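Note that this complex is displayed minus one protein chain, with the remaining chains in position.
Every chain is named by a letter (A and B) in the order it is written, and numbering of its residues begins at 1.
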Amino acid sequence: MKKIGIKRSYLAMPYTVYLMLFIFIPMLFIIYFSFVDSKGGFTFDNIVKVLTSSESIGTFLLSIFYGAITTGICFLLGYPVAYILSQKRFKMKNIIIVLFILPMWVNFMIRTLALEYLFESLNITLGAGTAMFGLVYDFLPFMILPIYTTLLKIDKNLIEASEDLGANPKTVLFKTILPLSVPGIISGALMVFMPSITAYAITETLSDGTFNLIGNLINMSFFNNKGYSSALAIVMLVLIFISMMISYKFNDKSELQGGGLW
Amino acid sequence: MVNGETLKKNAAVKPAPTAVEAEFYKKRKLNYYFGRSYVYLLLLLIYVPIIMIVIYSFSKGSGFQSFRLSFDNIKELFTLGSIDAREMLTALKNTLTIGVATAFFSTFFGTLGAVGINSMKKKGRNALLNASNIPIFSADIVIGIALMLLFANLNITKGFATITISQTAVIAPYVMLSVLPRIKQMNMSVYEAALDLGASPLKAFGKVIIPEIMPGMLSGFILAFTLSMDDFVIAQYTKNNSFQTLSTYVYTKIAGKGGLSGALKPLSALIFFTVLAVLLIYNFKKSQDSKKQIKK
Partner (left out) sequence: MSNTIIELKNVSKNFGGENVVDNISLKIKKGEFVTLLGPSGCGKTTTLRMIAGFEVPSAGDVLLNGASIVNTPPHLRPVNTVFQKYALFPNYNVYENIAFGLKIKYKREAAVKKAEIKASCEPKAAAEAIKALKPKYKNAIEAKIKSVLKMVGLSGYEHRDVNSLSGGQQQRVAIARALVNEPEVLLLDEPLGALDLKLRKEMQLELKEMHEKLGITFIYVTHDQEEALTMSDTIVVMKDGVIQQVGNPTDTYNEPVNAFVANFIGESNIFDGVMPDDKVVKFDNTVFECTDVGFKKNEKVDVVIRPEDIYLMDVTNQNAHIKGKVISSIFKGVHYEMSVMSENKCEYLVQDTAQWDVGDEVGMFIKPFDIHIMRKLYTSNIYEGIIESENKVAFGGGVYEAATDGFAVGETVWVKVGLNSVEVIDDKEQGTVGGEVTTILFKGTHYHIDVKCGNFIYHVNTDVQWDDYDSVGIVIKPENIKLFKAEKKD
(Lines give C-alpha, C1' and ligand atoms only; values in the text may rest on other atoms or scores of the structure.)
Protein backbone atom coordinates (compact mmCIF):
# COMPACT_ATOMS: atom_id res chain seq x y z
CA MET A 1 0.00 0.00 0.00
CA LYS A 2 2.83 2.39 -0.63
CA LYS A 3 1.54 5.68 -1.93
CA ILE A 4 3.36 7.26 -4.78
CA GLY A 5 3.01 11.00 -4.28
CA ILE A 6 4.15 13.52 -6.80
CA LYS A 7 6.18 16.27 -5.26
CA ARG A 8 4.40 19.55 -5.71
CA SER A 9 7.40 21.17 -7.32
CA TYR A 10 7.09 18.74 -10.23
CA LEU A 11 3.81 20.41 -11.12
CA ALA A 12 5.91 23.19 -12.66
CA MET A 13 7.23 20.74 -15.26
CA PRO A 14 4.67 21.39 -18.02
CA TYR A 15 5.17 25.14 -17.63
CA THR A 16 8.95 24.81 -17.68
CA VAL A 17 8.91 22.54 -20.72
CA TYR A 18 6.53 24.88 -22.52
CA LEU A 19 8.78 27.88 -21.93
CA MET A 20 11.75 25.82 -23.10
CA LEU A 21 10.05 24.77 -26.32
CA PHE A 22 8.48 28.05 -27.29
CA ILE A 23 10.69 30.73 -25.78
CA PHE A 24 14.24 29.45 -25.40
CA ILE A 25 14.62 27.06 -28.31
CA PRO A 26 13.15 29.60 -30.78
CA MET A 27 15.68 32.12 -29.49
CA LEU A 28 18.43 29.71 -30.51
CA PHE A 29 16.99 29.92 -34.03
CA ILE A 30 17.55 33.67 -34.00
CA ILE A 31 21.15 33.16 -32.99
CA TYR A 32 21.56 30.51 -35.64
CA PHE A 33 20.10 32.59 -38.45
CA SER A 34 22.17 35.63 -37.62
CA PHE A 35 25.28 33.59 -38.43
CA VAL A 36 23.97 32.18 -41.69
CA ASP A 37 24.07 33.85 -45.09
CA SER A 38 21.42 33.58 -47.80
CA LYS A 39 22.98 30.41 -49.18
CA GLY A 40 23.13 28.66 -45.85
CA GLY A 41 26.85 29.18 -45.13
CA PHE A 42 28.39 30.47 -41.93
CA THR A 43 29.02 34.21 -41.80
CA PHE A 44 29.83 37.09 -39.48
CA ASP A 45 28.53 39.64 -41.98
CA ASN A 46 25.18 40.20 -40.30
CA ILE A 47 26.64 40.83 -36.90
CA VAL A 48 29.33 43.07 -38.36
CA LYS A 49 26.69 45.03 -40.26
CA VAL A 50 24.64 45.52 -37.12
CA LEU A 51 27.64 46.67 -35.14
CA THR A 52 29.08 48.98 -37.78
CA SER A 53 26.40 50.35 -40.07
CA SER A 54 25.27 53.84 -39.26
CA GLU A 55 21.68 52.74 -39.94
CA SER A 56 21.57 50.19 -37.15
CA ILE A 57 23.71 52.09 -34.65
CA GLY A 58 21.77 55.28 -35.27
CA THR A 59 18.45 53.49 -34.86
CA PHE A 60 19.62 51.85 -31.67
CA LEU A 61 20.77 55.09 -30.12
CA LEU A 62 17.57 56.81 -31.23
CA SER A 63 15.51 53.96 -29.80
CA ILE A 64 17.23 54.05 -26.46
CA PHE A 65 16.84 57.80 -26.32
CA TYR A 66 13.15 57.84 -27.23
CA GLY A 67 12.46 54.70 -25.21
CA ALA A 68 13.94 56.37 -22.15
CA ILE A 69 11.85 59.49 -22.71
CA THR A 70 8.67 57.45 -23.22
CA THR A 71 9.42 55.47 -20.07
CA GLY A 72 10.13 58.67 -18.15
CA ILE A 73 6.88 60.28 -19.24
CA CYS A 74 4.96 57.12 -18.36
CA PHE A 75 6.60 57.20 -14.92
CA LEU A 76 5.81 60.85 -14.31
CA LEU A 77 2.20 60.37 -15.39
CA GLY A 78 1.72 56.93 -13.90
CA TYR A 79 3.35 57.15 -10.48
CA PRO A 80 0.91 59.75 -9.12
CA VAL A 81 -2.00 57.66 -10.41
CA ALA A 82 -0.68 54.52 -8.72
CA TYR A 83 0.04 56.47 -5.55
CA ILE A 84 -3.39 58.06 -5.37
CA LEU A 85 -5.16 54.80 -6.14
CA SER A 86 -3.17 52.91 -3.53
CA GLN A 87 -4.45 55.15 -0.75
CA LYS A 88 -6.90 53.52 1.55
CA ARG A 89 -9.43 56.29 1.29
CA PHE A 90 -9.82 55.77 -2.46
CA LYS A 91 -12.95 53.65 -2.44
CA MET A 92 -13.41 52.85 -6.13
CA LYS A 93 -9.84 51.80 -6.79
CA ASN A 94 -10.80 48.44 -8.30
CA ILE A 95 -13.07 50.00 -10.86
CA ILE A 96 -10.56 52.72 -11.73
CA ILE A 97 -7.84 50.14 -12.27
CA VAL A 98 -10.18 48.21 -14.55
CA LEU A 99 -10.89 51.43 -16.43
CA PHE A 100 -7.17 51.89 -17.05
CA ILE A 101 -6.93 48.38 -18.50
CA LEU A 102 -10.19 48.47 -20.36
CA PRO A 103 -8.91 50.26 -23.51
CA MET A 104 -6.82 47.16 -24.20
CA TRP A 105 -10.03 45.46 -25.22
CA VAL A 106 -10.59 47.90 -27.99
CA ASN A 107 -7.96 46.50 -30.21
CA PHE A 108 -4.64 48.27 -29.98
CA MET A 109 -4.50 48.85 -33.74
CA ILE A 110 -7.94 50.40 -33.69
CA ARG A 111 -6.95 52.67 -30.79
CA THR A 112 -3.84 53.67 -32.67
CA LEU A 113 -5.85 54.48 -35.78
CA ALA A 114 -8.33 56.45 -33.69
CA LEU A 115 -5.43 58.46 -32.33
CA GLU A 116 -4.14 59.05 -35.83
CA TYR A 117 -7.48 60.46 -36.94
CA LEU A 118 -7.73 62.48 -33.78
CA PHE A 119 -4.40 64.12 -34.59
CA GLU A 120 -5.52 64.70 -38.14
CA SER A 121 -8.77 66.29 -37.10
CA LEU A 122 -6.81 68.55 -34.73
CA ASN A 123 -4.46 69.43 -37.59
CA ILE A 124 -1.45 68.02 -35.78
CA THR A 125 1.26 66.82 -38.15
CA LEU A 126 2.24 63.22 -37.61
CA GLY A 127 5.86 62.70 -36.59
CA ALA A 128 8.09 61.79 -33.65
CA GLY A 129 5.91 63.69 -31.18
CA THR A 130 2.67 62.01 -32.12
CA ALA A 131 4.39 58.62 -32.22
CA MET A 132 5.65 59.15 -28.66
CA PHE A 133 2.21 60.22 -27.60
CA GLY A 134 0.86 56.96 -28.96
CA LEU A 135 3.52 54.93 -27.16
CA VAL A 136 2.77 56.60 -23.84
CA TYR A 137 -0.94 56.23 -24.46
CA ASP A 138 -0.63 52.52 -25.09
CA PHE A 139 1.89 51.53 -22.44
CA LEU A 140 0.86 53.72 -19.53
CA PRO A 141 -1.14 50.91 -17.83
CA PHE A 142 2.00 48.76 -17.83
CA MET A 143 3.68 51.43 -15.73
CA ILE A 144 0.74 52.08 -13.40
CA LEU A 145 -0.10 48.49 -12.50
CA PRO A 146 3.23 47.19 -11.15
CA ILE A 147 3.79 50.39 -9.16
CA TYR A 148 0.24 50.21 -7.82
CA THR A 149 0.72 46.59 -6.70
CA THR A 150 4.01 47.45 -5.00
CA LEU A 151 2.53 50.49 -3.26
CA LEU A 152 -0.40 48.43 -1.97
CA LYS A 153 2.04 46.01 -0.41
CA ILE A 154 4.01 48.66 1.50
CA ASP A 155 3.64 48.14 5.22
CA LYS A 156 1.57 51.03 6.60
CA ASN A 157 3.72 50.89 9.74
CA LEU A 158 6.74 52.02 7.74
CA ILE A 159 4.95 55.18 6.70
CA GLU A 160 3.89 55.81 10.27
CA ALA A 161 7.42 55.11 11.47
CA SER A 162 8.66 57.70 9.03
CA GLU A 163 6.16 60.29 10.28
CA ASP A 164 7.02 59.34 13.82
CA LEU A 165 10.69 60.08 13.17
CA GLY A 166 9.86 63.59 12.06
CA ALA A 167 9.28 63.27 8.33
CA ASN A 168 6.73 65.69 6.91
CA PRO A 169 4.45 64.42 4.13
CA LYS A 170 6.95 65.43 1.44
CA THR A 171 9.83 63.67 3.17
CA VAL A 172 7.65 60.59 3.74
CA LEU A 173 6.95 60.45 0.02
CA PHE A 174 10.53 60.96 -1.15
CA LYS A 175 12.47 59.18 1.59
CA THR A 176 10.16 56.31 2.44
CA ILE A 177 7.46 55.56 -0.10
CA LEU A 178 9.45 56.24 -3.25
CA PRO A 179 12.46 54.12 -2.25
CA LEU A 180 10.17 51.32 -1.13
CA SER A 181 8.38 51.30 -4.48
CA VAL A 182 11.56 50.99 -6.52
CA PRO A 183 10.89 47.32 -7.42
CA GLY A 184 7.54 48.32 -8.91
CA ILE A 185 9.08 51.26 -10.74
CA ILE A 186 11.78 49.03 -12.23
CA SER A 187 9.19 46.46 -13.26
CA GLY A 188 7.04 49.12 -14.85
CA ALA A 189 9.96 50.78 -16.58
CA LEU A 190 11.10 47.52 -18.12
CA MET A 191 7.60 46.65 -19.22
CA VAL A 192 7.31 50.01 -20.95
CA PHE A 193 10.82 50.45 -22.34
CA MET A 194 11.17 47.25 -24.36
CA PRO A 195 7.75 47.28 -25.99
CA SER A 196 7.93 51.00 -26.70
CA ILE A 197 11.05 50.71 -28.85
CA THR A 198 9.73 47.70 -30.73
CA ALA A 199 6.05 48.49 -31.21
CA TYR A 200 6.58 49.19 -34.89
CA ALA A 201 2.88 49.33 -35.73
CA ILE A 202 2.36 52.31 -33.44
CA THR A 203 5.39 54.33 -34.51
CA GLU A 204 4.72 53.53 -38.17
CA THR A 205 1.06 54.52 -38.07
CA LEU A 206 1.40 57.57 -35.86
CA SER A 207 4.42 59.05 -37.63
CA ASP A 208 3.26 58.24 -41.13
CA GLY A 209 6.38 56.10 -41.51
CA THR A 210 8.80 58.92 -40.75
CA PHE A 211 9.83 57.86 -37.27
CA ASN A 212 11.58 54.51 -37.16
CA LEU A 213 12.77 52.79 -34.03
CA ILE A 214 14.49 49.45 -33.72
CA GLY A 215 11.23 47.55 -34.05
CA ASN A 216 10.50 49.14 -37.40
CA LEU A 217 14.00 48.32 -38.60
CA ILE A 218 13.74 44.67 -37.62
CA ASN A 219 10.30 44.38 -39.13
CA MET A 220 11.23 46.06 -42.41
CA SER A 221 14.39 44.08 -42.92
CA PHE A 222 12.95 40.72 -41.89
CA PHE A 223 11.37 39.79 -45.19
CA ASN A 224 14.33 40.59 -47.41
CA ASN A 225 17.23 39.86 -45.06
CA LYS A 226 16.46 37.34 -42.33
CA GLY A 227 20.08 37.22 -41.18
CA TYR A 228 20.40 40.95 -40.63
CA SER A 229 17.06 41.03 -38.90
CA SER A 230 18.08 38.14 -36.64
CA ALA A 231 21.34 39.83 -35.79
CA LEU A 232 19.39 42.97 -34.81
CA ALA A 233 17.17 40.78 -32.67
CA ILE A 234 20.25 39.42 -30.92
CA VAL A 235 21.14 42.90 -29.81
CA MET A 236 17.62 43.14 -28.48
CA LEU A 237 18.22 39.89 -26.62
CA VAL A 238 21.24 41.46 -25.00
CA LEU A 239 19.08 44.43 -23.97
CA ILE A 240 16.51 42.03 -22.56
CA PHE A 241 19.22 40.27 -20.62
CA ILE A 242 20.39 43.58 -19.17
CA SER A 243 16.78 44.36 -18.19
CA MET A 244 16.58 41.07 -16.37
CA MET A 245 19.73 41.81 -14.46
CA ILE A 246 18.41 45.23 -13.47
CA SER A 247 15.11 43.74 -12.39
CA TYR A 248 16.91 41.07 -10.39
CA LYS A 249 19.11 43.61 -8.66
CA PHE A 250 16.28 45.88 -7.62
CA ASN A 251 13.75 43.29 -6.65
CA ASP A 252 13.25 42.44 -3.05
CA LYS A 253 15.77 39.62 -2.71
CA SER A 254 13.61 37.37 -0.62
CA GLU A 255 10.49 37.90 -2.70
CA LEU A 256 11.43 37.67 -6.33
CA GLN A 257 8.30 38.86 -8.07
CA GLY A 258 9.03 40.32 -11.44
CA GLY A 259 6.19 42.00 -13.23
CA GLY A 260 3.23 41.77 -10.95
CA LEU A 261 0.94 43.24 -13.57
CA TRP A 262 -2.43 42.22 -12.22
CA MET B 1 -29.99 49.43 39.50
CA VAL B 2 -29.80 51.36 36.25
CA ASN B 3 -26.12 51.46 35.65
CA GLY B 4 -24.98 54.53 33.82
CA GLU B 5 -22.12 52.90 32.03
CA THR B 6 -24.10 49.95 30.77
CA LEU B 7 -26.74 52.27 29.47
CA LYS B 8 -24.29 54.42 27.64
CA LYS B 9 -22.57 51.49 26.04
CA ASN B 10 -25.81 50.04 24.87
CA ALA B 11 -27.15 53.11 23.19
CA ALA B 12 -25.90 53.39 19.63
CA VAL B 13 -23.84 56.53 19.66
CA LYS B 14 -22.33 57.89 16.49
CA PRO B 15 -21.00 61.32 17.31
CA ALA B 16 -20.50 63.80 14.53
CA PRO B 17 -16.85 64.57 13.81
CA THR B 18 -15.57 67.19 16.20
CA ALA B 19 -14.02 70.46 15.16
CA VAL B 20 -10.63 68.96 15.94
CA GLU B 21 -11.19 65.99 13.67
CA ALA B 22 -12.69 68.11 10.93
CA GLU B 23 -9.72 70.49 10.97
CA PHE B 24 -7.28 67.60 10.73
CA TYR B 25 -8.97 65.94 7.79
CA LYS B 26 -9.70 69.11 5.86
CA LYS B 27 -6.22 69.51 4.46
CA ARG B 28 -5.86 65.87 3.59
CA LYS B 29 -9.23 65.91 1.95
CA LEU B 30 -8.17 68.81 -0.26
CA ASN B 31 -5.05 66.95 -1.37
CA TYR B 32 -7.16 63.90 -1.94
CA TYR B 33 -9.64 65.72 -4.16
CA PHE B 34 -6.78 67.25 -6.11
CA GLY B 35 -5.28 63.81 -6.62
CA ARG B 36 -8.56 62.29 -7.58
CA SER B 37 -9.22 64.96 -10.16
CA TYR B 38 -5.85 64.18 -11.72
CA VAL B 39 -6.71 60.48 -12.00
CA TYR B 40 -10.08 61.25 -13.57
CA LEU B 41 -8.57 63.76 -15.97
CA LEU B 42 -5.97 61.26 -17.15
CA LEU B 43 -8.65 58.61 -17.56
CA LEU B 44 -10.73 61.02 -19.61
CA LEU B 45 -7.74 61.72 -21.83
CA ILE B 46 -7.21 58.01 -22.35
CA TYR B 47 -10.82 57.58 -23.31
CA VAL B 48 -10.98 60.44 -25.80
CA PRO B 49 -10.08 58.28 -28.83
CA ILE B 50 -12.56 55.62 -27.75
CA ILE B 51 -15.30 58.14 -27.18
CA MET B 52 -14.58 59.52 -30.66
CA ILE B 53 -14.93 56.04 -32.12
CA VAL B 54 -18.29 55.65 -30.42
CA ILE B 55 -19.54 59.04 -31.58
CA TYR B 56 -18.32 58.65 -35.13
CA SER B 57 -19.98 55.25 -35.40
CA PHE B 58 -22.98 57.36 -36.25
CA SER B 59 -21.20 59.34 -38.91
CA LYS B 60 -20.27 58.91 -42.52
CA GLY B 61 -16.66 58.70 -43.59
CA SER B 62 -13.49 57.48 -42.03
CA GLY B 63 -11.95 60.29 -39.98
CA PHE B 64 -13.14 62.43 -37.10
CA GLN B 65 -13.24 65.61 -39.13
CA SER B 66 -16.82 66.45 -39.78
CA PHE B 67 -19.75 64.71 -38.22
CA ARG B 68 -22.42 63.71 -40.73
CA LEU B 69 -25.12 61.73 -39.02
CA SER B 70 -25.69 58.41 -40.69
CA PHE B 71 -26.52 54.89 -39.63
CA ASP B 72 -24.89 53.35 -42.69
CA ASN B 73 -21.92 52.01 -40.77
CA ILE B 74 -24.12 50.38 -38.16
CA LYS B 75 -26.39 48.95 -40.83
CA GLU B 76 -23.36 47.60 -42.67
CA LEU B 77 -22.17 45.86 -39.52
CA PHE B 78 -25.47 44.25 -38.63
CA THR B 79 -26.45 43.20 -42.16
CA LEU B 80 -22.91 42.18 -43.10
CA GLY B 81 -23.56 44.32 -46.12
CA SER B 82 -20.00 44.43 -47.41
CA ILE B 83 -16.98 42.22 -47.89
CA ASP B 84 -15.21 44.39 -45.37
CA ALA B 85 -17.83 43.74 -42.72
CA ARG B 86 -17.74 40.01 -43.34
CA GLU B 87 -13.93 39.92 -43.20
CA MET B 88 -13.98 42.01 -40.07
CA LEU B 89 -16.37 39.65 -38.38
CA THR B 90 -14.29 36.63 -39.37
CA ALA B 91 -11.24 38.38 -37.92
CA LEU B 92 -13.14 39.14 -34.74
CA LYS B 93 -14.29 35.54 -34.51
CA ASN B 94 -10.67 34.40 -34.92
CA THR B 95 -9.48 36.86 -32.29
CA LEU B 96 -12.08 35.71 -29.80
CA THR B 97 -11.43 32.01 -30.45
CA ILE B 98 -7.69 32.51 -30.09
CA GLY B 99 -8.32 34.65 -27.02
CA VAL B 100 -10.32 31.91 -25.30
CA ALA B 101 -7.88 29.17 -26.30
CA THR B 102 -4.85 31.22 -25.25
CA ALA B 103 -6.47 32.18 -21.97
CA PHE B 104 -7.33 28.55 -21.31
CA PHE B 105 -3.85 27.19 -22.04
CA SER B 106 -2.10 30.10 -20.32
CA THR B 107 -4.17 29.56 -17.20
CA PHE B 108 -3.46 25.84 -17.32
CA PHE B 109 0.32 26.14 -17.72
CA GLY B 110 0.56 29.28 -15.58
CA THR B 111 -1.35 27.82 -12.65
CA LEU B 112 0.56 24.55 -12.64
CA GLY B 113 3.74 26.57 -12.90
CA ALA B 114 2.79 28.79 -9.98
CA VAL B 115 1.90 25.85 -7.73
CA GLY B 116 5.15 24.13 -8.63
CA ILE B 117 7.33 27.22 -8.29
CA ASN B 118 5.83 28.00 -4.90
CA SER B 119 7.04 24.72 -3.48
CA MET B 120 10.45 24.76 -5.14
CA LYS B 121 13.71 25.32 -3.33
CA LYS B 122 15.08 28.85 -3.52
CA LYS B 123 17.58 28.24 -6.30
CA GLY B 124 15.17 26.54 -8.68
CA ARG B 125 12.45 29.01 -7.89
CA ASN B 126 14.61 32.02 -8.64
CA ALA B 127 15.83 30.46 -11.86
CA LEU B 128 12.33 29.76 -13.08
CA LEU B 129 11.01 33.15 -11.95
CA ASN B 130 13.82 34.83 -13.83
CA ALA B 131 13.09 32.75 -16.89
CA SER B 132 9.45 33.76 -16.63
CA ASN B 133 10.47 37.40 -16.70
CA ILE B 134 12.05 36.99 -20.13
CA PRO B 135 8.81 36.95 -22.15
CA ILE B 136 7.42 39.73 -19.92
CA PHE B 137 10.33 42.13 -20.26
CA SER B 138 11.07 41.02 -23.77
CA ALA B 139 10.04 42.64 -26.98
CA ASP B 140 7.22 40.84 -28.74
CA ILE B 141 8.98 41.24 -32.04
CA VAL B 142 11.96 39.19 -30.88
CA ILE B 143 9.77 36.35 -29.71
CA GLY B 144 7.59 36.71 -32.79
CA ILE B 145 10.55 36.35 -35.12
CA ALA B 146 12.00 33.51 -33.07
CA LEU B 147 8.75 31.58 -33.21
CA MET B 148 8.30 32.28 -36.90
CA LEU B 149 11.75 30.85 -37.57
CA LEU B 150 10.90 27.84 -35.44
CA PHE B 151 7.62 27.10 -37.24
CA ALA B 152 9.09 27.77 -40.66
CA ASN B 153 12.01 25.40 -40.08
CA LEU B 154 9.80 22.65 -38.69
CA ASN B 155 7.44 23.09 -41.66
CA ILE B 156 4.49 23.76 -39.43
CA THR B 157 1.61 25.44 -41.19
CA LYS B 158 0.96 28.76 -39.59
CA GLY B 159 -2.53 29.70 -38.51
CA PHE B 160 -4.88 29.39 -35.60
CA ALA B 161 -2.76 26.80 -33.75
CA THR B 162 0.59 28.57 -34.13
CA ILE B 163 -0.85 31.89 -32.95
CA THR B 164 -2.39 30.23 -29.91
CA ILE B 165 0.82 28.36 -29.06
CA SER B 166 2.89 31.52 -29.42
CA GLN B 167 0.60 33.78 -27.44
CA THR B 168 0.40 31.16 -24.69
CA ALA B 169 4.19 31.14 -24.42
CA VAL B 170 4.24 34.88 -23.83
CA ILE B 171 1.12 35.14 -21.68
CA ALA B 172 1.45 32.08 -19.41
CA PRO B 173 4.17 33.80 -17.30
CA TYR B 174 1.79 36.72 -16.68
CA VAL B 175 -0.82 34.27 -15.41
CA MET B 176 1.78 32.48 -13.32
CA LEU B 177 2.73 35.74 -11.63
CA SER B 178 -0.89 36.66 -10.98
CA VAL B 179 -1.71 33.26 -9.43
CA LEU B 180 1.49 33.00 -7.38
CA PRO B 181 0.53 35.50 -4.64
CA ARG B 182 -2.70 33.57 -4.02
CA ILE B 183 -0.81 30.36 -3.59
CA LYS B 184 1.67 31.96 -1.25
CA GLN B 185 -1.23 32.90 1.00
CA MET B 186 -2.70 29.43 1.18
CA ASN B 187 -1.50 26.62 3.37
CA MET B 188 -0.16 24.13 0.88
CA SER B 189 0.16 21.27 3.30
CA VAL B 190 -3.51 20.57 2.60
CA TYR B 191 -2.27 19.03 -0.63
CA GLU B 192 -0.02 16.66 1.29
CA ALA B 193 -2.88 16.00 3.69
CA ALA B 194 -5.11 15.01 0.78
CA LEU B 195 -2.41 12.66 -0.53
CA ASP B 196 -1.99 11.24 2.94
CA LEU B 197 -5.73 10.57 3.10
CA GLY B 198 -5.47 8.52 -0.08
CA ALA B 199 -6.24 10.97 -2.88
CA SER B 200 -4.28 10.62 -6.10
CA PRO B 201 -2.05 13.60 -6.93
CA LEU B 202 -4.40 14.65 -9.72
CA LYS B 203 -7.43 14.37 -7.48
CA ALA B 204 -5.66 16.18 -4.66
CA PHE B 205 -4.79 19.00 -7.04
CA GLY B 206 -8.30 19.22 -8.41
CA LYS B 207 -10.16 18.90 -5.13
CA VAL B 208 -7.95 20.84 -2.76
CA ILE B 209 -5.75 23.31 -4.58
CA ILE B 210 -7.92 24.40 -7.48
CA PRO B 211 -10.89 25.60 -5.40
CA GLU B 212 -8.56 27.61 -3.17
CA ILE B 213 -6.84 29.44 -6.00
CA MET B 214 -9.89 29.78 -8.22
CA PRO B 215 -10.14 33.57 -7.81
CA GLY B 216 -6.49 33.94 -8.80
CA MET B 217 -7.00 31.66 -11.77
CA LEU B 218 -10.06 33.58 -12.86
CA SER B 219 -8.26 36.90 -12.79
CA GLY B 220 -5.33 35.22 -14.55
CA PHE B 221 -7.73 33.99 -17.23
CA ILE B 222 -9.16 37.46 -17.74
CA LEU B 223 -5.66 38.94 -17.88
CA ALA B 224 -4.60 36.33 -20.44
CA PHE B 225 -7.68 36.97 -22.57
CA THR B 226 -7.07 40.72 -22.41
CA LEU B 227 -3.44 40.40 -23.43
CA SER B 228 -4.38 38.04 -26.25
CA MET B 229 -7.02 40.46 -27.54
CA ASP B 230 -4.48 43.28 -27.45
CA ASP B 231 -1.75 41.32 -29.20
CA PHE B 232 -0.63 42.29 -32.65
CA VAL B 233 3.05 41.54 -33.19
CA ILE B 234 3.03 37.87 -32.17
CA ALA B 235 -0.01 37.16 -34.30
CA GLN B 236 1.45 39.05 -37.24
CA TYR B 237 4.58 36.88 -37.25
CA THR B 238 2.96 33.54 -36.55
CA LYS B 239 -0.04 33.66 -38.88
CA ASN B 240 -0.35 32.83 -42.55
CA ASN B 241 -1.34 35.38 -45.16
CA SER B 242 -4.98 34.48 -45.42
CA PHE B 243 -5.60 34.23 -41.68
CA GLN B 244 -6.46 37.46 -39.88
CA THR B 245 -7.02 38.52 -36.31
CA LEU B 246 -8.68 41.84 -35.69
CA SER B 247 -5.41 43.68 -35.17
CA THR B 248 -3.61 42.17 -38.17
CA TYR B 249 -6.72 42.82 -40.25
CA VAL B 250 -6.71 46.46 -39.23
CA TYR B 251 -2.97 46.75 -39.82
CA THR B 252 -2.85 45.11 -43.24
CA LYS B 253 -6.22 46.06 -44.68
CA ILE B 254 -7.06 49.38 -43.22
CA ALA B 255 -4.09 51.34 -41.88
CA GLY B 256 -3.29 53.95 -44.46
CA LYS B 257 -5.94 52.59 -46.81
CA GLY B 258 -9.17 54.28 -45.92
CA GLY B 259 -8.90 54.32 -42.16
CA LEU B 260 -11.61 53.63 -39.66
CA SER B 261 -14.18 53.16 -42.33
CA GLY B 262 -17.29 51.12 -42.60
CA ALA B 263 -18.33 48.76 -39.88
CA LEU B 264 -15.08 49.03 -37.89
CA LYS B 265 -16.15 51.93 -35.70
CA PRO B 266 -19.49 50.50 -34.57
CA LEU B 267 -17.82 47.11 -34.13
CA SER B 268 -15.18 48.59 -31.82
CA ALA B 269 -17.81 50.50 -29.91
CA LEU B 270 -19.84 47.33 -29.51
CA ILE B 271 -16.85 45.37 -28.18
CA PHE B 272 -16.00 48.19 -25.82
CA PHE B 273 -19.45 48.46 -24.30
CA THR B 274 -19.85 44.70 -23.98
CA VAL B 275 -16.57 44.42 -22.07
CA LEU B 276 -17.33 47.50 -19.99
CA ALA B 277 -20.66 46.02 -18.93
CA VAL B 278 -19.18 42.61 -18.15
CA LEU B 279 -16.29 44.00 -16.12
CA LEU B 280 -18.44 46.45 -14.19
CA ILE B 281 -20.90 43.70 -13.28
CA TYR B 282 -18.04 41.38 -12.32
CA ASN B 283 -16.39 44.02 -10.13
CA PHE B 284 -19.67 45.04 -8.58
CA LYS B 285 -20.41 41.43 -7.68
CA LYS B 286 -16.92 40.94 -6.32
CA SER B 287 -17.15 43.95 -4.03
CA GLN B 288 -20.61 42.80 -2.90
CA ASP B 289 -19.20 39.38 -2.10
CA SER B 290 -16.32 40.81 -0.13
CA LYS B 291 -18.76 43.04 1.75
CA LYS B 292 -20.80 39.96 2.65
CA GLN B 293 -17.63 38.24 3.75
CA ILE B 294 -16.74 41.10 6.05
CA LYS B 295 -20.22 41.05 7.53
CA LYS B 296 -19.86 37.40 8.38
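Keep in mind that, in the parts below, a contact is a pair of C-beta atoms (placed from the backbone, for glycine too) under 8 Å apart; a residue touches a chain by one contact, two chains touch by 3 or more.
All figures in this text were calculated on a predicted structure; none of them were measured in a lab.
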{"item": "Omitted-chain contact residue, chosen from A:Ile30, A:Leu180, A:Leu213 or A:Leu232", "value": "A:Leu180"}
{"item": "Of A:Ala128, A:Leu152, A:Ala167 or A:Ile246, the residue in touch with the unshown chain", "value": "A:Ala167"}
{"item": "Residues in chain A touching the chain absent from view", "value": "155, 157-158, 160-168, 171-172, 175-176, 179-180, 182, 252-254"}
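Definition applied: only the chains that are shown with their structure count from here on.
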{"item": "Mean-CA-position distance for chain B and chain A (Å)", "value": "17"}
{"item": "Residue numbers on chain A that touch chain B, as the complex places them", "value": "3, 5-16, 18-19, 21-27, 29-30, 33, 77, 80-81, 83-85, 87, 89-90, 94-96, 98-111, 113-118, 120-121, 137, 140, 190-191, 194-195, 197-201, 204-205, 215, 218-219, 222, 226, 229-230, 233, 236-237, 240, 243-244, 247-248, 256-262"}
{"item": "List of chain B residues in touch with chain A within their complex", "value": "32, 35-36, 38-39, 42-43, 46-50, 52-53, 62-65, 95, 108-110, 112-113, 115-121, 124-126, 128-143, 145-147, 149-150, 153, 165-166, 168-170, 172-174, 176-178, 181, 188, 191-192, 195-196, 198, 201, 205, 219-220, 223, 226-227, 229-230, 232-233, 246-247, 250-251, 254-256, 259-260, 264, 268, 271-272, 275-276, 279-280, 283, 286-287"}
